[in-house]
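With one protein chain withheld, the remaining protein chains of the complex are depicted in position.
== subunit A ==
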Amino acid sequence: MSSPQHLSAPVPTESILGRRNRPPKNDLADRLFRYLMYAASGISAAILFLMVWTILKQSFPAVQKFGLGFFVSQEWNVTDSKFGALPLIYGTMGSSLISLILAVPIGLAVALVTSEDLLPQRLRTVIAFTIELIAAIPSVIFGLWGFYSFIPLLLPFQQFLHAKLGFIPWFGKEPTGSGLMTAGILLGIMILPTMAAVSREVLLVVPTYLRTGSMALGATRWETIFRVVLPKAFSGILGGVMLALGRALGETMAVTMVIGNAENISSSLFEPANSIPAILATKFAEADGMHSSALTYLVLILFAITLAVNVGAIGLVRLVERSGKS
């Protein structure tokens, strides 16, 4: 999007500041500032590489011992030093997926309601502000609330699902309260503000001429939203989804408190499971030797998953933009 020319016209500094309009001089302060900036960005990058290096070094014994078999093994057996990541990858991806299924439609709905003029401006501000306030709640509070208040609320609903739809494997086991589904729903609530806020910003910058043009051609409001506004905002919304997914994948405290912490793969969403950040939080402090190395291998996997999600998102956005142009 190119900005209109008149906005970037030089502001007459002389009249505002009452000073001579000096040409920028490449003096010492200027250079110093530039080096400072180089150093700051260099350090940021160096920290990432330092982390990757440490993780690679620490996970090396486990990578060497378990190799790719780590991804398919289901055991987490400290006594016999046998470790496998599959239940943890399953728990991490599963809980994040459930959270997206919940947060994407609701977040998008909130974004639409608060960006279109369906409601009075005041009400829209209140709704948007309230949703965004969820983002300010520390995750440990989410965990405590989830464990002590949300699970008792959710349990009867889960029991109802089990009684009525128990023939579907997803609801096949008697619910415990803590489990994959509970963690997924809690995560969904936690990432809702990210989803809603980013989508709202993106919808607000969809140019007015697109809306008016669509309406002028006889489209109704909903046709305009679904055929013009949302497609135009798609890449931005996808960015919001990825940000939200990033938070869900890495969330530790709240998940640890409600997921049940069992290295377990079950067809039932009610069964306890475990995620990579959660197992790190519970086990790392007391782990040593191969156990600690296997946990670091998990960190490496989480890194890889996050990277893949980001790269995948960028690729998807490019693909959509290209197909939109042709």
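Basically, contacts are C-beta pairs under 8 Å (C-beta built on N, C-alpha and C of every residue); 3 or more make two chains touch, one makes a residue touch a chain; residues count from 1.
Everything below uses one rule, namely that contacts and distances are computed from a predicted model.
Per its UniProt record, the hidden chain corresponds to "Phosphate-binding protein" from the list "Phosphate-binding protein", "Energy-coupling factor transporter ATPase", "Bifunctional protein PyrR" or "Thiazole synthase". Among A:62, A:128, A:262 or A:305, only A:262 touches the chain that is left out of the view.
Checked against the full complex, the one of A:151, A:233, A:249 or A:299 touching the unshown chain is A:151. Looking at subunit A, the residues touching the absent chain are 74, 77-80, 87, 147-148, 151-152, 174, 176-178, 256, 260-264, 266, 271-272, 274, 281-283, 285-288, 291.
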